[in-house]
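Just one protein chain is left out here, and the rest sit where they should.
Order as written gives the chain letters A, B and C; numbering starts at 1 within each chain.
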Amino acid sequence: MSHIGFIAAAYAITAIVLAGLVAWVIVDGRIQQAALGELERRGIRRTGRQRGGEAT
Amino acid sequence: MKLTGRDLACIRGGRLVFEALDFRVDAGMLLQLRGRNGAGKSTLLRLIAGLARIAEGELALEGGAPDVPVKEHIHYVGHLDAIKPALSVVENLAFWARLLEGEEVAALAGRAAIDPPAALDAMGIGPLADFPAAILSAGQRRRLSLARLLVAARPVWLLDEPTTALDTDGQACLFAMVERHLSSGGLALIATHVDLPLPAATLTLGVRQPEPRPEVEPA
Amino acid sequence: MIGAIAMLFRRETTLALRVGGGAMMGAVFFLTIVAIMPFAVGPDLNLLQRIGPAILWVGALLATLIGLDRLFQADHEDGSLDLLTMTELPLAVIVAVKAAAHWVTTGLPLVIAAPLLGLMLNVEPAALGAVALTLAAGTPALTFIGTIGAALTVALRRGGLLVPILILPLTVPVLIFGVSATNAAVTGPMAVSTPLTILAGLTLLSVVLAPIAAAAALRLAFD
Partner (left out) sequence: MLEFANPTRFMALSRSVLPWLWAAAAGVLAIGLVLAFRAPADYQQGLTVLIMYIHVPSAWLAMMCYAVIATSSVGTLVWRHPLADVSARAAAPIGACFTFLALVTGSLWGKPMWGTWWVWDARLTSVLLLFLMYLGLIALWRAFDDPARAARPVAILALVGFVNIPIIKFSVDWWNTLHQPASVFRFDGPTIDPSMLWPLMVMAVAFTLLFLAIHVAAMRNEILRRRVRAMRVKAASTLVPAE
């Protein structure tokens, strides 16, 4: 591969991995929102909202 | 259909658990196994289910599907619940529905199998279908374990102290299920310490202390 | 029968991929072994090239074995094994399906990771394909032979430690022909095909015989 090939490969792989990361974060967010919505639709309330100690 | 055991003996861990044991269960009949702890109730159930080796005697299921082994006619619910915490509740049940399925045997069983979601509703844990099984309580795990009986049609039920961890609703649900199974021509053997509100013959184990055999060679 | 086999295979792979499953553990272990070897032998690339195939194979062997002891023990402890014997599937078929699922989730990642790690061991890019091919031909044998060890130790609490000890001697033929096939591919005086065909033969042999032996061993656990 000529030099250009290496540069192209490096930038391509970086783009793929970073785009993958961004996609993962967005998709995962959607999945959790959907699951949360579905649970709230079923009328399940979380325990005390304001308790600081619980990471929920 | 008739399940009979003649002159059965079983050795586990080098100990002669019981010997010369006979029993008979006809279609639509319930046999409850009574006896103190360690009398061999669980061992007898495991022996019938093919999970323990028969040292002596003979076990026969008349009226079963021809070239299908006895154990494939049997639903066995023991103390262990065979539930994978990483799978969801309905995934666990769907797995066993598919694995325990058998056409010839299903033809013999009185009631047809129902699909997993319906079985979960019948056992009162329908809303938890998509949740990971890891979050189930002991009682809910027992209900999921018992739901197996509904998703695959097998004529013979072996239940080892099924009422443990079940609340009153759960027990009522269980007895109704067994009652429906028997009325449709099924057989059941239940090892229990609780009085079952169902007509049942009783076999008490551990009454006669089996005299130690000098040199019993396991079969 | 086929539906039940497919369902069992799907459950085994799903369980391995879920949280707590052992799917990628083998690949990470493999990467770790290959990464630390040069610290012992030094970063000299020519030396690494000569012992590269050996490092890859020993790494693949150990990576396969570490996940194997739980193959039957997990099901034995939660009662699944009892129920599985009461299905239409013969025990040998159950063992074979579980071993195949274990290979797909643990062995296959090794084969995929091997070319990348080959680069670290200064294996020529041209030979990387052959390295992956030889590993693909040999790792199933490691998994299937390993299931015998897993079945023998299913009832033992500390069974995990025993599996490698019991199984390593049995895997020596696979190791010998595996490394020579990979060497043939990398430095190659000998044609790759000879050791590779023997390796494939060993794999087929183990795919057929190991489940029968493992099933017999599992039945012993029922007393």
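Criterion: a residue touches a chain if its C-beta (ideal position, glycine included) is under 8 Å from a C-beta of that chain, and two chains touch if they have at least 3 such contacts.
Not measured: the values here are computed from a predicted model.
Asks: Determine which of the presented chains are touched by the chain that is not presented, and list them.
Replies: Answer for the hidden chain's contacts among shown chains: A, B, C.
Asks: Based on the whole complex, identify which of B:Ile74, B:Leu128 or B:Ala191 touches the chain you can't see.
Replies: Selected residue, touching the omitted chain: B:Leu128.
Asks: In the full complex, which of C:Leu31, C:Ile55, C:Leu71 or C:Leu196 touches the chain missing from this view?
Replies: For the chain that is not drawn, the touching residue is C:Leu31.
Asks: Touching the absent chain: which residues on chain C qualify?
Replies: Missing-chain contacts on chain C: residues 19-20, 24-25, 28, 31-32, 35, 38-39, 42-45, 119-120, 122, 125.
Asks: Using the document's contact rule, name the residues of chain A that touch the chain not shown here.
Replies: Within chain A, the residues touching the omitted chain are 1, 3-4, 6-7, 9-11, 13-14, 17-18, 20-22, 24-26, 28-29, 32-33, 35-36, 39-40, 42, 44, 46-47, 49-50, 52-56.
Asks: Can you list where chain B touches the absent chain?
Replies: Contacting residues on chain B, toward the hidden partner: 85-86, 121, 124-128, 131-132, 134-137, 140, 169-170, 173.
Here is the rule we use: only the chains that are shown with their structure count from here on.
Asks: Return the distance between the CA-based centres of chain B and chain C, expressed in whole Å.
Replies: Going by mean C-alpha positions, chain B sits 37 Å from chain C.
Asks: Counting only Cα atoms for the centres, state how far chain A is from chain C in Å.
Replies: 33
Asks: Averaged over CA atoms, how far is the centre of chain A from the centre of chain B? Could you give it in whole Å?
Replies: That gives a centre separation of 45 Å.
Asks: Touching at least two other chains at once: which residues of chain B meet that condition?
Replies: none
Asks: At least two other chains touched by the same residue of chain C: list those residues.
Replies: none
Asks: Quick check: in the complex, which residue numbers of chain B touch chain C?
Replies: 12-13, 46, 49-53, 71-72, 74, 76, 78-87, 91, 95-96, 98-102, 218
Asks: If you look only at chain C, which of its residues touch chain B in the complex?
Replies: Going through chain C, the ones touching chain B are 3-4, 7-8, 11, 14-15, 18-21, 77-80, 82-89, 222-223.
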